[in-house]
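Right, I'll just put the structure down here and ask away after.
Missing here: one protein chain of the complex. Every other protein chain is in place.
Per-chain residue numbering starts at 1, and chain names A and B are given in the order in which the chains are listed.
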Amino acid sequence: MLLLIEQILNGLQFGLLLFLLAAGLTLVFGIMDLVNLAHGSLYMMGAYFAATFVAWTGSFVLGAVLALGATLLLGIVLEFTALRHLYGRDHLDHVLATFGLILFFNEAVRLIWGPAGLALPLPAWLTVPVQILPGIFYPAYRLAIIVVALAVALLLYLGVMRTRIGMLIRAGASNREMIGALGINIKLLYTLVFGLGAALAGLAGLMQAPILTVQIGMGENILILAFVIIVIGGIGSIRGAFVAAILVGLIDTLGRAFLPNLLRQVLSGAAASTAAPAISSMLIYLLMAIVLVLRPEGLFPAGRR
Amino acid sequence: MADPLLRVQNLVRRFGGIVATDNVSLDVAQGELHAIIGPNGAGKTTLISQLTGHLTPHSGSVSLAGRDITHLAAYRRCALGLARSFQITSLLRDFTAADNVALAAQAHDGHSFRFFANARKESGLRQKATAALGRVGLADRADVLVSRLSHGEQRELELAVALATRPQLLLLDEPMAGLGVTESARMVKLLGELRKEVTIVLVEHDMEAVFALADRITVLVYGRVIASGMPSEIRQNEEVKRAYLGDQHVVVRHD
Partner (left out) sequence: MKPPLDVRTAVTVLLIAGLLLLPVYSALSGNVFALTLFTRIVILALAAVSLNLIMGYGGMMSFGHAAYLGIGGYAVGILAQEGVGSGFVQFPVALAVSALFALVIGALSLRTRGVYFIMITLAFAQMAYYVASGLARYGGDDGLTIYKRSDFSGLINLSNRVQFYYLCLACLLGVILLIWRIVNSRFGLVVQGLRSNEQRMQAIGFPVKRYKLVCFIIAGTMCGLAGALLANNTDFVSPAVMYWTRSGDLMVMVILGGMGSLFGPVIGAVVYLVLEELLSQITEYWAIIMGPLLLLIVLFGRGGIMGLLGRFSRG
């Protein structure tokens, strides 16, 4: 029972982290119609920046904030120099160009930080287990992730639903030509949206950094999950990304935790231990396949494409 | 009337909160040229899309020659003899005019799971293509890429492609869209000849053409049929006049 609660929380935490990553991706896709494979690279840069700044400043929080700012800046520069030329082009062009960016970032990181990964140790006050329910303890850091991610999700929701800029963003997601006709500075809007997406990716990266190792190529592994999420959720829909991310986080975590035992009931020990990891990894893709077959537009399709 | 070729009954189609097709019913007799007119946004293209199978109605029915086709896929309706031209020219731009028409003929000439023989050399298909192109006056432009044809020629090609499928019923969505005076006259003449061979449902804005050609007219406003009958009746219909007030093409003609 204890294990179940812990794993549910882990799944929630993983899902929320994935949401941060997916939200940026779906925003950029929904509004600028840009397929950005290098989104995972921004996630990676967030982690690397964090590891570096935390080591320099000695403070976890300060390092994290600096890393966030650096990733935001990086995103804006990237949009300004390279990516804005891709708007309106075929998705395939996006794929090719951003694939090139992945190569570039991976190599740049190798050049600057070397091929071995980095570690980001947690400050003492974040490693303390917190009692959330009588008798149930959960690591403070993971709790912090949940809280921060939920706060960001709320801010995003309020921002997109309640502010003028949010209205422009939502309008942009359904009708690009219209906001241009309204005399809004499209270029600036797009740059800001992309920057926001980059910041979200960087935040996810830096928060994940202490838990996983910070290494080259970490972006690619998680990027594909982010794509799965926005496809399940419906491209352009933040709400969809939220639901899908939680779903994916829970299924993946719970699957990995409990599937081996479940399988052992039915199969022999050896078969179960080899099949289990494979099947748990596959579960998410299976989910996406099912959703796409039943509802090709995703669970919450946002306006028109 | 004797069994109509096309029978539309109580067709309803919504888009979110908007009712684009509001309980539309109409009949088209064999050999008739039936025009559908209405101000912009009346839902004419939505109606055509439901007739051709590109859109599914939320309720109501469509039958062709007595057979219910309401939920039949688009390509199947074509096999049954329903052909359409598109309001916004929708041709295969990287192919030649002849290729476009030949492909339409190919669709009705058995299956296309043949992998080795060069399809462009199939004389049967090419002859049908030449014939259809000749019918619309494009015989000498057969080997020109669609992207190089003038707008008027593309509209005529749309017609040729539809004809190549040997239709019983031709649904034409604003074939005159964007045509100049001479080209329009040509199209009207062409349609006048075609009507003798095939039943036509014509969606159009060009009132002169409509009144010159139509046997019967249905008027659509905000997705609803407000009038349906002979041209002379429509011309005198008060509601219709009101619907068109302010529109360039006022429904008044002095013979």
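General observations
The rule is simple: a contact is a pair of C-beta atoms (placed from the backbone, for glycine too) under 8 Å apart; a residue touches a chain by one contact, two chains touch by 3 or more.
Everything quoted here is computed from the prediction, not taken from an experiment.
Of the candidate positions B:Ala107, B:Ala185 or B:Ala212, contact with the unshown chain belongs to B:Ala107.
Among the residues B:Ile18, B:Ala74 or B:Met230, only B:Ala74 touches the chain that is left out of the figure. Of the candidate positions A:Val61, A:Val77 or A:Val95, contact with the unshown chain belongs to A:Val95.
In the full complex, the hidden chain is touched by chain A at residues 29, 35, 37, 82, 85-86, 89, 91-93, 95-97, 99-108, 110-111, 220, 224, 227-228, 231, 235, 270, 274-275, 277-279, 281-282, 285-286, 288-289, 292-293, 296-298, 305. Counting over the whole complex, chain B has residues 52, 54, 73-76, 78-79, 83-84, 86, 90-95, 99, 103-104, 106-108, 112-120, 122, 161, 164-165 touching the chain that is not drawn.
Just so it is clear, only the chains that are shown with their structure count from here on.
Centre-to-centre spacing of chain A and chain B amounts to 49 Å, using the average Cα coordinate of each chain.
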